[in-house]
Every structure is written in structure tokens, then in C-alpha cells.
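Omission of a single protein chain aside, the complex is shown with its protein chains in their original locations.
Chain lettering (A and B) follows the sequence in which the chains are written, and residue indices restart at 1 in each chain.
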Amino acid sequence: MGREKVLLDENGLREVLKKGLAVPISRLSDLEDVVIVGIYTRGVYLARRIHRYIKRIYGLNLPLGEIDINLYRDDFVRRFDFPQVRESKIPNIQDKVVVLVDDVLFTGRTVRAALDAILDVGRPSAIRLAVLVSRPGREMPICPDIVGVDVDPGQKRVYVELKEVDGQDRVVLR
Amino acid sequence: MRVLLRGVDILGENRADVLLEKGCIVRIAPSLSISADKVYDLDGAVLLPSLCDIHTHSRQPGSDESETLESFSKAAVHGGVTMACTMPNTNPVVDNPAIVSYLIREAKRIGLIDIYPVASITMGQEGKILTEMAQLKQSGAVAVSEDGKSVESARLMRYAFEYAKTVGLLVMVHCEDPSLSEGGVMNEGDVSLRLGLRGIPEISETIGILRDLEIATYVGARVHICHISLGRSVKIISRYKRFYPHLITCETAPHYLIFTEEDVEGYPTNFKMNPPLRREQDRKTLLRAIKSGKIDCIATDHAPHPDWEKELEFELSPFGVVGLETWLSAVVHYFVNSGQLTWRDVKRLCCDRPREILGLSPIDLTEGNIADLVVIDPKREWRVEAKSLFSRGKNSPFLGKVLKGKVLLTIKSGKVVFEDV
Partner (left out) sequence: MSVWKRKDLLGLRDLSREEIAAILETAKSFKPLLFREVKKVPTLKGWTVANLFFEPSTRTRVSFELAEKRLSADTVNISSSVSSVIKGETLLDTAKNLRSLVCEIIVIRHSIAGAPHLLAKRLADVGVINAGDGINEHPTQALLDMFSMQERFGRIEGLRVLIVGDILHSRVARSNIWGLRKMKAEVSVCGPLTLMPKGIDKFARVYTNLDEALIDKDAVIFLRIQRERQNSGLFPSLREYHRLYGMTEERMGRLSSKTVIMHPGPVNRGIEMVPMVADGDRSIILEQVTNGVAVRMAILYLISTVVRR
């Protein structure tokens, strides 16, 4: 096990969140009816932070939702690790643009499950994907629309740590 | 044929060499240097008279899938038993002299043990007409019993006692009130409540015992009460025994001394029997009672069933467990090795009293006596598994357990009928 490398510290993460995610999403909302939906677990906290920032800076109170995709996963191994099923809270998405928010886009399987889940809940006009970190390794034809930072970690893995879950804000390679 | 047993511990009390010839014990001495056809070096294993089991089910005639006389005999000698009383609840029922003769003859032909058949009280055990007890006695029956069930009509039971007394046969009673025990599969109590199983209340056994004791003592007939499972039953029987000491005897089985209703947790069918396993306080009382003699003897109630009958839901599985092969080992493992019973207690409970109840004399381990013997090593361990049992029935509550105490030799009339030295 090698040493871990910090890609973004607390300040760096905050900057990427603001400039890389919150600002583009707010611009999107100028053109469309946007609903922000965070994917459990860390996507939810990122979505909440984005929502708060947009409200504070632009005065916009965008509808905010959270989605648990455990019931839609296609990989059973992950299910054994996280069997907890949480209630998804999704506001009205009829004919709106759903912006899915997640921490890391890797294989794309999580996002595929989220697409199924969203479409079972209602009929959005479009679904966009916003991720804090995008890294190579897709197993599904999924492309992010809004990316905070692109990383190629090589043999290592990227981890996003958030205060609400891990006690500190940073992005590391391990 | 001379058999020399070297270095046995007679009743656990003194070490000696024992010479057997012509079916008898001919010499006992601290050391014998005599030639013999078979010599066994037993290195301190204990010598006892062979066991007499007065309550077994051979399932013969008729139920080969559960047991044949051959597998029964082999199972018996594996457990150190050379005499067995077999109960009549077979199909066909043992209610006529021809079947009684057959059982005795066939056992002799197989040549390992002697069978003392118990005939039924009523024809077909239907509870209506008495069997021809005189003829049954003449062909070799030692007692009559309706074991498996009880005679429902008190009036008929009275006639049974009176007639058996006339003819000179012992009545062995299975005490149960079917209207109370109906539908029950285990002891009625805290555990049956927990497991959601219908219970057999204590009063089924005690009411049955009271009825049969009242009738027997009223008539003045001998009565032997089978497989008592409750402390309360001991109390009732002791009270009657005080007034009628020569009429009443009783037995309990090894499983009631070792297991309790708690062992039914998980619904294992090898712990389902009738009467059922009771509470810990009953177990303790029964243990005290065999030590003090309030209970005369131990009998196994050996009841083999084929495994497809035991691999069923608890309620559907038949009652009964096998016991011939584990009897002595279990008594040694749980009670002799722990000091709760002495070897003399074992001799009394498993060898002497059963024979006396049948009107036979006990076997003393002295020169001149018949050589019906068993040698057991109280230190040797063996695991009870389906493949280590000779009986066709593998339904033993000891399956999977390791018992410390193994029969090394079983000898009948001076002939070695089982050896595992």
C-alpha cells in the first residue's frame, strides 16, 4: 500500500465546487427549469452545498432532491456492502432538467442506476450529470456534462472525503 | 472353549484375572497363568454382569426397515446387553403364542442374545378383548403390556390385572391419558410455549400412573411402571410402594436422566419421545431416585425408526429414540465417571434389578456363576455416529456426541458375542 497523495485540500475542494460545479449549474438554471438531485452518499452532501451556494450568491432557491440507488444497482457485490436502503426524496421533476450530482465518476454504473431510478419516479425533459471528479475506467457509455476536475490516478483510486461523512474535506489518491 | 480375561477390574473394586469355561466363571484370582483358547488383556477395564434391558422395541415381527432381529441382537451386544424384553406393539401385534415362540427361537438361532417377549394385553392392542395369557406364558412370554399406548377402559384394565395375576404374568404399564396427551409432541411448559409446539401435560402421566396403581393394588396384582419421566411420578409411586412393597416396580430411561425439554430447541426429532423430556428439576429428581432405589431399574425403551421417518417436521416425526448401544456408555460417561453413581449402582440398576423383576436371579461375579458378562473401558472415548451404530435405527440423541466409556467385550454363557478390544 503506497502513500496517499492529496489532490485537493479543503480550500482546493471548495474552489472546484464553486467554480467547477455551482457556477455552471446556476448558469444552466438561467436557461432551464433545473432540479438538483444528489446521489447517496456524498453526492447528496455535495448537492446540498451547491444548492446553498447558489441560493446565497444568486438568490436562487433551486429544488433539491436526494436519491438512493441501492435498489437499482446491477452489481451485487456492492449491495452486500451497503444494504441500507434510504428513502429517496425527489421533488417534482416533470418536464424539468434534472442535474444529478455525484462525487466521483468512474465505471458509470452508479449513474446508470440513478438514471433508471429517476425515470421510474417521473418524466424529466432531460438529465444532466455533474461530478466533482471524473476519472478513466468507464464500463458504461456515460459522459459527464459538468466536471469539477479530471484526474488520471493510474493504478490508484480516487477518494473524495467530506466533513459531513469523513470529518474533513479533501480529495486524495490511494 | 476357555476364555481368559486378564486384568479386569471387578465392579471397579479389585483387579483380577477371570477364567471362563463351559459357560461359567470357573476361576477368579489376582493372577492366572493358565492356557486358554482366547486370552484378552484388559488392563483395568471394568467387569460387570451383562445388562438386561426390560423395555425395548425390536420392531419384529413386521418392520424390517426399522430393525431386524439380527440388527437388534448386534445392537444389543454392542451395548453390553445379552437379555432383552421386546414390546408387543408391532405389526402384527405380539398377541399369540406363535409369534412369541418365533421371537425366542429366532433370537436363539442368531445366537447373540436371549429375547424375553412381552405380549400384549388385548388382541391387536385394540383395547377390547384380553389375550390368551396362559398360552402366551406357556410359549415364553414374561409379561403383558399395551406399551405404545394404554388400555383406555379402567374396567378392562382391572380385568387385565386380575387375569394376569391368575396366570402369573407381570403387567408392564405405559401410563398415559390420551385425552390429555392428544396432539402433544413435547412437555407442556415454558419451552413448548417458546417453540410453538403443542404440549403433553404432566397430568397425563400422573393420572395414568394413579389409575393403574389403584387398580393393581385393589386387585393385589404385580405391576411394573414403564419409562417414568417426572419427579412427581416418583413421589406417587413411592407412596404406594410403602404400602405395597412387593407389588410395585418401576423404570426410567437413560434419556430422562440426561436430557431435558430444553434440548428440543431447534426442533430436532432425535429428542422427540413419549413420554417427553421434562424439566431439569425432574431430571435431578429421577437421578436421586435411581441412586436411592426409589426407581428400581433403568431400561432403554430402544425404539428404532428409519431415517426417512425422522427427517420430517417435528410434529409428523414418530416418537422414540434408540438406546441399546449407548446405554452403558452414557451411564458411565455422565454418572460413573463423575462419581454420581458407583459401579455397584450400575450393577443394581442395569443388571440385577431388571432380572429380579422378571423373576430371575441376579448374576454375581463369583466362581460358579453363569458367564453373562460385559467388560467396559471407562476411559475409552468413542463418537456416536450413524456408521458406528449396529441398529438400523440411527435416531439417537447422542448422535455427534463423544462418550467416554466403551464396551470392549460382551460375553453370553461364556461365549464372546461382541468384541472391540
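Worth pointing out:
Basically, a contact is a pair of C-beta atoms (placed from the backbone, for glycine too) under 8 Å apart; a residue touches a chain by one contact, two chains touch by 3 or more.
Computed from a prediction, not measured in an experiment: that's the story for all the values here.
Of B:105, B:128 or B:194, it is B:194 that touches the chain left out of the display. For chain B, the list of residues touching the undisplayed chain reads 188-190, 193-198, 266-267, 308, 311-316.
Where chain A meets the omitted chain, the residues involved are 68, 70-72, 76, 79-88, 116-117, 119-122.
As a working rule, only the chains that are shown with their structure count from here on.
Chain geometry summary: the mean Cα position of chain A and that of chain B are 75 Å apart.
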